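One protein chain omitted, others in place.
Right, subunit A next:
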Amino acid sequence: SCSCTVVSKQPLASKMAGADSDDSLYPIAVLIDELRNEDVQLRLNSIKKLSTIALALGVERTRTELLPFLTDTIYDEDEVLLALAEQLGNFTMLVGGPEYVHCLLPPLESLATVEETVVRDKAVESLRKISHEHSPVDLEVHFEPLVKRLASGDWFTSRTSACGLFSVCYPRVSSTVKAEIRQHFRTLCSDDTPMVRRAAASKLGEFAKVLELEYVKSDIISLFTALASDEQDSVRLLAVEAGVSIATLLPQEDLEALVMPTLRQAAEDKSWRVRYMVADKFSDLQKAVGPEITKNDLVPAFQNLLKDCEAEVRAAAANKVKEFCENLPEDSRETIIMTHILPCVKELVSDTNQHVKSALASVIMGLSTILGKDNTIEHLLPLFLAQLKDECPEVRLNIISNLDCVNEVIGIRQLSQSLLPAIVELAEDAKWRVRLAIIEYMPLLAGQLGVEFFDEKLNSLCMAWLVDHVYAIREAATCNLMKLVEKFGAEWAQNTIVPKVLGMANDPNYLHRMTTLFCINALSEVCGQEITTKHMLPVVFKMSNDQVANVRFNVAKSLQKIGPVLDSNCLQTEVKPVLEKLASDQDMDVKYFAQEAISVLSLA
């Protein structure tokens, strides 16, 4: 679909000017003035549209005038610099394509040295992006020298930025340059400022991935070992992640000698932050080292982490329980879980720290699929029950939210017998937020339990919430009914809940009478026209004579809400007169909402 015949080399601005027959439409000065605007917000807006300005200038003037200007004026507010750093990452086409992409390096180089971390990181991100657009030659002529300059900068910021750039140029340069890059990386790993060592440690894994295996073994391992025993725990903990990446790169037979001693040491580090990191990366680590090392080393290490003296570490490890067990080698999975992991898990159920218990509660249900029906009933159910009765609502919630996986394993009867009493108890919890959370899980439970079971055990609860003394609960209960009807259908609604809802219209408490209206609002659409017209509408009409004004104006609002469900005849002959009556009510709010309903339903 190429209709282009004229490929013009003219800068865009003059073409645009030609089109508008105005030669001085976009002189660079005007555009640069925009970038210099005294008001930071305006300056920021202009920078965010830098690509538009570049477009107006054309590729050549962007290269020769705009970029030098930007490079020279990088002393702005960090917010502006951040926007600039981001823009420049998408500028390749605007300077004339990959052939000229290196023109973007000088401003980005300056941005990569500023103090503010977010600006620097963005500049590095953009540099990484445009590095792929460099030809191999340009990479060596322009990009790699920039990396070297940054790596040997005086101030730590440029050296920090350099750490993120090695891995993008390494794969595409000659072997001499590769050797230099490795040397620079080595130097930064032993930099005397911890900030740079942290940056190097965080990029070690990524760098290892692009290196040839021989250099991984000769260079990376020693750097990893050194960083993992750094005097600062903030460096050591970053080395853990690198260790996982490195482990995936090495052949199985080298793992034991090259990385395991260091990783073992990290799992027992004196700083809880490092141990936390190990716990947090445990599943990745497990995948990286394979089944044999998992059995021999990781199982005891994991047990220790689950028993760690710091709650933070225990919680991180508890979060991994399910994943760890899932990924255990199949032949010995059940034995390992039953003899080594489950005893620790049992202890965690009664941990002193709520975050630990809550982390465990979010994954513990997943064990039932791994261990099967009998083990679940015998060993896990008591734990679920204990957590379901935990004093901390978070723990209880995490259990409830994962009931479905247990349901699959042990079946609904078993589940209901053992867990339902606890759920019912929570549904009447003194804390309304707990009740609220339970309500939100009702549709899910209903779906899992089926209609019969629901009617038998839970329906009365759902109705009881409608008269709760906290509005938020009544509101949630209303919404819950709607979702239940979506699951069980209109017929079920008509038989079970509609009569009860409508019955509340005669309640002496006006708040309960209003709840009827709110329920009707929520239910009319899912119940459909017939039920709405036949059963609900008469009740609404009757309530238009209520003595409390709040009820009357809610009648107007309800009519507006359910109007679309009704047929036009009914609207004209039945709804309209009622609304007109309300529109002449003595209460001004009732009048207002009646009029609003009339106009929305176009009944005027």
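The criterion applied here is as follows: a contact is a pair of C-beta atoms (placed from the backbone, for glycine too) under 8 Å apart; a residue touches a chain by one contact, two chains touch by 3 or more; residues count from 1.
As a working rule, contacts and distances are computed from a predicted model.
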(request) Match the chain absent from this complex view to the correct UniProt protein name in "proteasome endopeptidase complex", "High-affinity nitrate transporter", "Serine/threonine protein phosphatase 2A regulatory subunit" or "Glutaredoxin domain-containing protein". (result) "Serine/threonine protein phosphatase 2A regulatory subunit"
(message) Among A:129, A:186 or A:307, exactly one should touch the missing chain; which is it?
(response) A:307
(request) May I ask which residue of A:284, A:440, A:486 or A:525 touches the chain that does not appear here? (result) A:440
(request) Determine which one of A:70, A:147 or A:397 touches the chain that has been left out. (result) A:397
(request) Quick one: say which of A:359, A:427 or A:597 touches the chain that got left out. (result) A:359
(request) Name, in rising order, the residues on subunit A that touch the hidden chain in the full complex. (result) 1-4, 6-12, 15-16, 18-20, 25-26, 30, 34, 38, 42, 49, 51-53, 55-56, 58-59, 77, 93-94, 96-97, 115-117, 155-156, 193-195, 198, 231, 233-234, 270-273, 307-312, 315, 319, 354-355, 358-359, 361-362, 391-394, 397-398, 401, 433-434, 436-437, 440
